[in-house]
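Note that one protein chain of the assembly has been removed; the remaining protein chains are unaltered in position.
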Amino acid sequence: MIVPYTHVMLLGAIVFLMGMICTLTRRNLIMIIVGLEIMLNAAAIVFVGAGLQFQQIEGQVMALFIVAVAAAEVSVGLAMVVCIYRQRHSIDPQCIENSPRVPDPKAASEPLTLNP
Amino acid sequence: MLLQPVPEISLFLAWAAAVVPLAAFGLILVFLRGLPRAAAGTSVAAAAVSLICAVCLLVRHLGMDAPLQSSVTWMASGDFEIAVGVLLDPLSLVMLVIVTCIAFLVQVYSLGYMAGDAGYGRYFGFMSLFAWAMAGLVLAPNILQVFIFWELVGVSSYLLIGFWYEKFSATRAGKKAFIMTRAGDTLFFWGWLILLVWGGTLQIFELNSGAHGLSSAMTTASALLVFGGIIGKSAQFPLMTWLPDAMEGPTPVSALLHSATMVAAGVFLLGRLFPFFSQSDTVMTVCMAVGTVSMLLSATMAMVSRDIKQVWAYSTISQLGFMIMALGAGGYAAGIFHLTTHAGFKALLFLCAGVLIHAHDTNDMFVIGRAGGRRMKTAMVCMTAGALALAGIWPFSGFFSKEAIMGALAAADNPVWLFCGLAGVFLTAYYTFRLIFIILFPRTQAAGANSHGHGSVPASAAMYAVLVILAVITLAAGFFAQGFQDFISIHSPHAKDGHTAFLAHIASPVLAVAGIFAAWMQFGRSASDQVGFAEKIGPVGRLFASRWYLDHVYAWITDRVLDRGIAEGARRTENRVIEGALAMITGWVVICGRMAAGWHRAMIQPKLMVAVAVMFGLTLILLVV
Partner (left out) sequence: MTVYAVFFYIIAALIIASAGLAITRKHMVHAVLYLVVSFIATALLFYLLGAPLVGIFQVILYAGAIMVLFLFIVMMIRMAPGADRPFPAGHFIAAFGVCGVYIAAALVLAFFSGPEAGRPMAAAAASPAAFGFYLFDQHWLAVEMISILLLVALIGALHLGRAGRRKQSGNKEP
């Protein structure tokens, strides 16, 4: 007899929330990927907890798949970050938007990306 | 009046007369363009075959008692059939002989005239096309076939008028001729559409015999529309100014165009549908009015022109006006007879003018006169013969046909037509002999006989032979007047020929002589200053010389109505309405697109934020609702 299922869910929710905050607020491509990892981790926690709650081994299988998908995602994502860094010497997400290869007539009038 | 099928031999001859020039045309354009002599030979041979066929036909059917017709279905669509065929009656037989004869003579003449031209082969190819188109038009038994060949005549005249396409003025003249006749053809098109849709038939015989379902108003409307086509083709008022410009073509082309083919096609159609037209008095009156106005206007224009070919061109319009007047007055045989004689003497006049122009390299009659044009005896004698015929002097053919026309006009209800016609006779004689006297009696004789000194090719024997043949025809044709008129009018109960108006018959030659005398007083006698009475009154001379400002009127209409009115309106509509609406639509699309793009174009994190918010928002909604 361990903790109620709700507590596991709450833990997953909090961790997911932190990953989301990280993803949404850090201006750094690597930190965005870190946030993604935390969110995936939270999902894995919830899956395993649910597997225990409903006595299904399915949940653990899903957690394993999440780990595998995360591995794939991280490898490609980090490779892209390296690419971007080589091209623009920056890992600010803004640098992709301000790409000289993609002319953007309305770049200055974007309300959410205004920065001094 | 019953139709009979065409006997097989006649059918064969008729088809041969029409199709052989087409074969020559195809052969020349495909194989013989680079071989001028072979091309010319082919074309002349085809024209000769055509002529022989036509003469055989005429001889065979000289005593015909009913028109012959046979046709085959070319294509059918539902109940509507397009037939091509052959209609043989006196009019088509006579016209076929005229066309093939003039075409043959003109081609023989061209052998010499066009020698050395770069487009020799092409020229003869177009000539053959022209002969085919005209023969098909003449033989057509229904309006649709008439229309098809009518357009072909237009095309081939366009090709020939603009034959020297390196000359800007020639291409312009070709375009002008084509477009102005097209204006008339549009009316013709509507006309036969009315005939087809409301009348239910395009067969010339059914139309002529009144076996159509048109009310009298519809008859008038369709006849007027068809007459519009005739106005365009025969260069009548108000579509007359293309004809003088068509002089840009080679002179033999002008001869062909003005005597037997292009412009004659209009009068021929009027004669062809004469019984149909005479079902409506309004149309007949309109015909007379248009003919009269054209006749007088162009006669005045001819009085002041210095260009030989232009004088003959104006006189062509004038004589066509006479023909249409005669037909409008009911003088069927008179009109057609004048068409026949006119074909002969006008071809003669043009070809003589061609010899002079060829020798002197100029169209200006004063220059030719000073350069010794009168020393070219054969040409001058032939030209004088043609001029006498044009003026209507016994015993030349023009005398007889003019007499017949005056008889028809005298029979008209209103004497105004007769007086106009007599005035036309006077003017015709005056301007014709103005030209002749100017060339014959130049005021300042140029030193030295340089008539052949321009490096141009001297006129060949073939050309002179043609001139002599035509002169003989001009001299002799008049004596067949009675037989011709009897032959031509056997199937035309509507015709009102045969009236004798003694006064008119006397007045016409008297006025012609008076016209010649007036010309002699001003141009011929040695004390004269060679300035016509029209030129002495400045404004009148200018008015005549600038063709009564008709071209200005067209320019004004084109400019104001077409360019500034319709085109400008269309442009404004396009700019304001269409483009405005389009700009509005595209503007809205762009705005919507920007709004939609705003969700996608942001940095990755705001996008992610939107996605996450939507996802959780949806979850929330699903849970609560």
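Order of writing sets the chain letters: A and B. Residues in each chain are counted from 1.
Quick note on the criterion: contacts are C-beta pairs under 8 Å (C-beta built on N, C-alpha and C of every residue); 3 or more make two chains touch, one makes a residue touch a chain.
Quick caveat: nothing in here was measured; it's all calculated off a predicted structure.
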item	value
Interface with the unshown chain - residue positions in subunit A	1-11, 13-22, 24-28, 30-31, 33-35, 37-38, 41, 44-45, 48-49, 51-53, 55, 57, 59-61, 63-65, 67-76, 78-83, 85-87, 91-92, 111-112, 114-115
On subunit B, residues whose C-beta touches the chain left out of the figure	605-606, 609, 612-613, 616-617, 619-620, 623-624
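In this section, only the chains that are shown with their structure count from here on.
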item	value
Rounded Å distance between subunit A and subunit B, as computed from the means of their C-alpha atoms	87
Residue ranges of subunit B touching subunit A (in the complex, touch as defined)	594, 597-598, 601-606, 608-609, 612
Residues of subunit A that touch subunit B when the two form their complex	20, 23-25, 32, 93-94, 96-97, 104, 106, 110, 112-113
